[in-house]
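Up next, chain A:
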Amino acid sequence: MRTVIVSIFVAFLFAGVVFLYTVHGDTTGVDIASYYIYNFAADTGAGNAVAAIYLNYRMYDTIFEALILLVSIIAMLHFFRAGGSK
Partner candidate 1 sequence: MQRILNNAGFVFLLAVVWVILNESLSVFMILGGVIVGIAALYFTNRLVLKDDYHRIYRVRPLILLGYSLVLVKEIYVAGFHAMVKIITRKVNVNIVEFDTQLKDDFHISLLANSITLTPGTVTMEKSGQHLKVIWIDAHTDDSTEAGREIMGSFERLLLPSETRLGRHE
Partner candidate 2 sequence: MIEIAGYVLIGIGLAFSAIGIYSVLFYRDFYARVVITSKVDTMGLITVLFGVMLVSGSWSVALKLLVLLVFDLMTGPLATTGIAHSAYQSGYRIKREFGHG
Partner candidate 3 sequence: MNTDSSETTKLATLEQTASEELISVMTGLLYPFIAVFGIYIIYNGHDTPGGGFQGGAIMAALFLARFIVAHENDLEVHFVHNLEKFLFALLLIVPGIFIFAGLQMQFPELKIPYLIFMNFLIGMKVALGLTIVVYRFGFFEGR
């Protein structure tokens, strides 16, 4: 019974994915996106748009991501201190 329900669920999900892929378009006409796409090479000198965005336009994003990594590692060192080989 459970396998039947799961397989019906899978079939519905698959049909939904195919439907979304075929019907729904993938264009979002936002001004700032097109500005980034057309001007990143002149503004930052990068060849890769992603690098231009995360190292120049959205610098705060990168800094706070690095902060998140640092904070999580501090927390991990704190909680793993009890019981260990070293």
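Basis for inclusion: all candidates are chains of the complex that A comes from, given by their letters.
The rule is simple: a contact is a pair of C-beta atoms (placed from the backbone, for glycine too) under 8 Å apart; a residue touches a chain by one contact, two chains touch by 3 or more; residues count from 1.
Worth saying up front: this structure is predicted, and the values here are computed from it rather than measured.
Participant: Name the candidate, out of 1, 2 or 3, that touches chain A somewhere in the complex.
Facilitator: Among 1, 2 or 3, only candidate 3 touches chain A here.
Participant: Which chain A residues qualify as touching candidate 3 in the complex?
Facilitator: Contacts found on chain A: 44-48, 50-51, 54-56, 59, 62-63, 66-67, 69-70, 73-74, 76-77, 80, 83-86.
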